[in-house]
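What you see is the complex with one protein chain gone and the rest in place.
Now for subunit A:
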Amino acid sequence: MVRLCVICNKERAIVKRPKTGQQVCRECFYYVFETEIHNTITDNKLFKKGDKVAIAASGGKDSTVLAYVMKLLNQRYQYDLDLFLLSIDEGITGYRDDSLETVKRNQQQYELPLKIVSYSELYGWSMDQIVKEVGLKNNCTFCGVFRRQALDRGAVILDVDHIVTGHNADDIAETVLMNILRGDIARLPRCTEICTTGDGSIRRSKPFKYTYEKEIVMYAYFKKLDYFSTECIYSPNAYRGHVRTFIKDLESIRPSAIIGNDIYNVLKKKTKNYLVYLFNVFCYYKDIIHSGEAFEIKEGVKLPVQGICKRCGYMSSNELCKACMLLEGLNRGLPKLGIGKNFK
């Protein structure tokens, strides 16, 4: 039995979409995948004509597809953006050096200028050196804090207005759950925002916020995009890994668990039975990303106030930003400084 594409009704279906359950053929899959990202960009007014935009590129699947799609949409819809690739070299031998080779190939394939900034030049420490100092327990904290700042610094060097990252719907759902599990109220609403303004006036956004990982991987597979897929040698990233497995398990019971149904479809679906209608709307709100978005904080609850770091000028809710605190620990030979609760 040949299953036909539900969009064109002509070609054989090759993908079942997690968001809608639709069966679509290759060309229609490309079309809906790209068009939904275009709609996300225009509905949220992510860019202005003439913006300089850095694509945070790690060589992995998400950022490789992001670079490909950004370049394609920029041409197809005349966004008139100046695109760059921005990569961070954490200094991890046997991992990042290999993935940077992928980024360099992408640079050739997509003809985009590439800037690489390294932890060594920014902080005086590579991840290899940091791991020698702190071991394998808190190393991911260093890496995560340093990377966030490094992207902003790279963006300043490139003089861009905007950074786009390849965070997809699955990643955001994981972050929502992690923030709930850790009780991190301050980060919970922020992590679902499609666009945030970080240091200075550089905006940071996630054009894949509504894109499922499955579709990104399928797209890369059918388009034969060249990406790097080795796990970081220092990071089993255990905590996120557990949350990830949990969400994948949820997804196997309920494929739309990550974002939920498109609310417009839910509202448009005509049904005579008001209870069924209410149930559909309720289910929509139950899915993870929308739960994060719908989270409200009671008035009067004190949240950390964002200021700037008195040492480096980066945004911070403490006197010293987390990166400066971690660096001070490293430089004074007290690598535990800045890790854990005492810092808060």
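Quick notes on this one:
Criterion: a residue touches a chain if its C-beta (ideal position, glycine included) is under 8 Å from a C-beta of that chain, and two chains touch if they have at least 3 such contacts; residues count from 1.
In the analysis below, contacts and distances are computed from a predicted model.
Chain not shown in the complex: UniProt lists it as "Ubiquitin-related modifier 1", one of "Mitochondrial inner membrane protease subunit 2", "Adenylyltransferase and sulfurtransferase uba4", "Ubiquitin-related modifier 1" or "Methyltransferase small domain-containing protein".
Of the candidate positions A:M218, A:V243, A:I259 or A:I288, contact with the hidden chain is made by A:M218. In the complete assembly, the contact with the undisplayed chain comes from A:G166, out of A:G91, A:G166 or A:P207.
With the whole complex as reference, residues 3, 12-16, 23, 58, 60-63, 99, 166-168, 170-171, 213-214, 216-218, 221-222, 228-232, 244-245, 248-249, 251-252 of subunit A touch the missing chain.
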